[in-house]
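Right, I'll just put the structure down here and ask away after.
One protein chain omitted, others in place.
Right after this comes subunit A.
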Amino acid sequence: MVNQTERNLYIAQNFTRQLIQKNISPEDVISIHKNAVEQIFPNQMNELQPAYDFLIEVMVHYGMAHREHQSLLQKQAEYEMEMKIATNIQKTLLKTYVPNMKNIDIGMISVPIRKMNGDYVHFFHDGEEYLSVAVTDVVGKGVPAALCMSMVKYGLETLVYAYKDPSYVLEVINRVIEKGVDDSMFVSMFYGCLNVEQNIFSYASAGHEPALHYSAKNDQFFTLEAKGLLLGVLSETNYTFHEIVLEENDLIIMMTDGVTEFRVKEELNSREVITTLIKENRHLSAQQLCQLLYKEIERVQNFKLFDDFTVVILKK
């Protein structure tokens, strides 16, 4: 108490570390201190006794708060553990298998903003003749979104017999979702089917971000607009499909709103960013284009994305 030195403070610091490690409560620490003072200055104890008792009483409450904090930390660790398991299950459950086809180059990237992905891509293909792709985005993020998406996936799985018909697929999935979720939950989906031999791409959309068609012959982009209500809002909804002809070196770019919505830089036209980049790099493979697009949009948004990011590119 009289000769306070740096060295003493250093010893105290190390001692504190050990106390924390052994989970000694704050009131016990004061108690230890009190006993030490009592041994060194036995004569002053009469005056100090009430002050120490007071301090110990106060510290008891700090001790309780501390223990509560400890148990919360433990609980949090348990939750994180469960979350990790759930994330792994989702990854397995909602894994997208990208088909490998001779005449069509397929690229895909899907990056979740949180642990669980609210976007999902599903491919169907029948040998080399047909290729269908569903790009979906469920409202919200995280666990609720992932649970809803499992339902969409299994809905799609059952539609193997009808995968060439975009309107029908959307109408069935709409009914499945409408029955299964509450009023504020819904899913947007872009569904396209490519007849590889005839080079016809037919598509329909349920409230989804329009896809882009790059025509190599015209060196120009066309928006694949298709009006249709989000899935899960009204049980009886009809979806109309449209068709385009795909020519040599043409591209189809399908994406979710995580790609086109810039929250920070509102003034930037996201479609322009996308089309310029793709036009300049159209010689790259579909997968390379997807990755390049992700890098570029991440950069434009200062490396801080706000939504799950998914792009699928088909290259003829």
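In this section, a residue touches a chain if its C-beta (ideal position, glycine included) is under 8 Å from a C-beta of that chain, and two chains touch if they have at least 3 such contacts; residues count from 1.
Note that in this section contacts and distances are computed from a predicted model.
> Would you kindly match the missing chain to its UniProt protein name, picking from "ABC transporter, ATP-binding protein", "Transketolase", "Molecular chaperone DnaJ" or "Anti-sigma factor antagonist"?
Hidden chain, UniProt protein name: "Anti-sigma factor antagonist".
> Would you mind spotting which of A:K34, A:H125 or A:H208 touches the chain that isn't drawn?
Missing-chain contact among the listed residues: A:H208.
> Among A:L19, A:V139, A:I244 or A:L277, which residue is in touch with the absent chain?
Of the listed residues, the one touching the omitted chain is A:V139.
> Given that one chain is not shown, which residue among A:I40, A:V160, A:I200 or A:L234 touches it?
Counting the whole complex, the residue in contact with the absent chain is A:L234.
> Which subunit A residues would touch the chain omitted from the figure, given the whole complex?
These residues touch the chain not displayed: 137, 139-142, 182-186, 188, 206-210, 227-230, 233-234, 257, 261, 263, 266, 306-307.
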